[in-house]
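A selection of the complex's chains, in situ.
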Amino acid sequence: MRHDHLITATQLSRDDIETVLDRAAEIADDPPERDAVLGLLFFEPSTRTKMSFDAAMKRLGGTTVDMGSVDSSSVKKGETLADTVRVVEGYADALVLRHPSEGAAKMASRFVDVPLVNAGDGAGQHPSQTLLDLYTIRENAGLDDLTVGIMGDLKYGRTVHSLASALTNFDARQHFISPESLQLPRSVRFDLHQEGAQVREHTDLEAILPELDVLYVTRIQRERFPDENEYRQVAGQYRITPETLEDAKDDLVLMHPLPRVDEISPEVDDLPQATYFEQAHNGVPVRMALLDMLLENAGVETGGDSR
Amino acid sequence: MRHDHLITATQLSRDDIETVLDRAAEIADDPPERDAVLGLLFFEPSTRTKMSFDAAMKRLGGTTVDMGSVDSSSVKKGETLADTVRVVEGYADALVLRHPSEGAAKMASRFVDVPLVNAGDGAGQHPSQTLLDLYTIRENAGLDDLTVGIMGDLKYGRTVHSLASALTNFDARQHFISPESLQLPRSVRFDLHQEGAQVREHTDLEAILPELDVLYVTRIQRERFPDENEYRQVAGQYRITPETLEDAKDDLVLMHPLPRVDEISPEVDDLPQATYFEQAHNGVPVRMALLDMLLENAGVETGGDSR
């Protein structure tokens, strides 16, 4: 992988993706002792992404410095993002940025010489999430000759758009299951067709479920519906229970980016198909691999004894 | 000590307690290089408990990842505690949990495979506080043939209930000193008698003070009193000053879980009896010992060079 920054999943070729996933698969057993400092710049709250990058850098033998919440930062004094990242790059060997504005990571990356990873920019991209999703699929079902279902809020879910786009690099049939009001945006559907994706859309899981190797469930947010009753009815229709899974393959890989609220019932957690906690845990090796490769590219040395 | 988690002080036998305290006494001189990651999950604020666990893990040669405040976490999106701990166990080798709900730690421990330490669950338990209290008593007065006074808010103070219960493992006479409205709850008194404790209750410190080897003072909270004047009168009556201590033993061990407001006057700080800052500092070796033993039980390896 010869990138300086990771801004979008679309910048990654199939080869790039496989290189990261290969490295992730082996890195836990052979961490490279990368004694570097990672700067955490989270302009929006995020428990799992931040903790997961934090743990990844520390498992690599390095450490982190954290800007803390925006309320306690210079941002409140009117500092621009360009200034903030240029200051913090002096404290760290690489940066992770989450920001509410789409395009923030790309803009910020132009101002810094250290590697920058986009950890979510508004409705934009969150490429390390896509990589850990792909890793989870590969570890559990492989990435060849795959039938994937993606269900829930397909209109607003950036995770879903990014994953769908990344899957076009592989030999995957994609089924999108959602209520009509939350279908894929035209632009995303158009892009997928341009990339040659094999796509079908459904309003009902039942018919397609038996064919699926992977079912990726996302949250349907209450705020999307003007009427509480309509929300309840729709949400209930797309809820996964042990009964739902009776018609699924025994080795279905059931995923969810978490946090979940009510989309997958807790009784499913003990079934062999439940893969969402494993998926969350995969954030660590995937981000270890990613940071390791970006630091390698940037010329930050490894070294166990030279710390 | 053969426990997977530490949820309550009552799960610890006298033997368990002594094993932890012995380990704590020697650990600062011979830290075991435990290169592990501790997850800090504080659903309620806590300066000293959190910093003390943080320092303990780092003194062991490991590091921590912190969920941060609840406001910036997935909890706000409606995630259950069971889901949060199952995600975070993928980032860490052990977890420390503080939560406002009694029973939260016990419930959470059923969902995770890594060791979990209860750092306070509402009105419930806070066992590492009890261990550092016992350690402080042992280091300064021994745990045999002991006369202990516990004073202040005995009705609501979980620290006090836990310590009193733990002391029944040792040969201790316990004196409880409080205003009538803040006496020990019947249930606690009953449990102590069941455990064979030697208990006496007082409304006045004066008569019993000369006999005490240890005096453990707790805060009387303003909120407990409907009337400000009544509060002032009661609080003033149980305030420790240099004058109060004139009738105490020279080697009285004066303790307080901190933070204090007005229960012990600052002039007492320089007297030889003042042991409350040492008590707070003892949180580090005791938690080092505790984490070390739990990680050992969980099979997390030590290693200086293999980091």
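A and B label the chains in the order they appear, each numbered from 1.
We take it that contacts are C-beta pairs under 8 Å (C-beta built on N, C-alpha and C of every residue); 3 or more make two chains touch, one makes a residue touch a chain.
Keep in mind that this is a model prediction, so the values were computed, not measured.
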* **Entire complex copy count, 2 subunits given** => 3
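Convention: only the chains that are shown with their structure count from here on.
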* Distance between chain centroids, defined by C-alpha means - chain A, chain B (Å) -> 40
* Asked: Touching chain B in the complex: which residues of chain A?
  -> 33, 45-48, 50-52, 54-55, 58-59, 61, 63, 69, 258-261, 266, 277-278, 280-281, 283-284, 304
* chain B to chain A touching residues, read off their complex -> 37, 39, 63, 65-68, 71-80, 82-84, 86-92, 305, 307
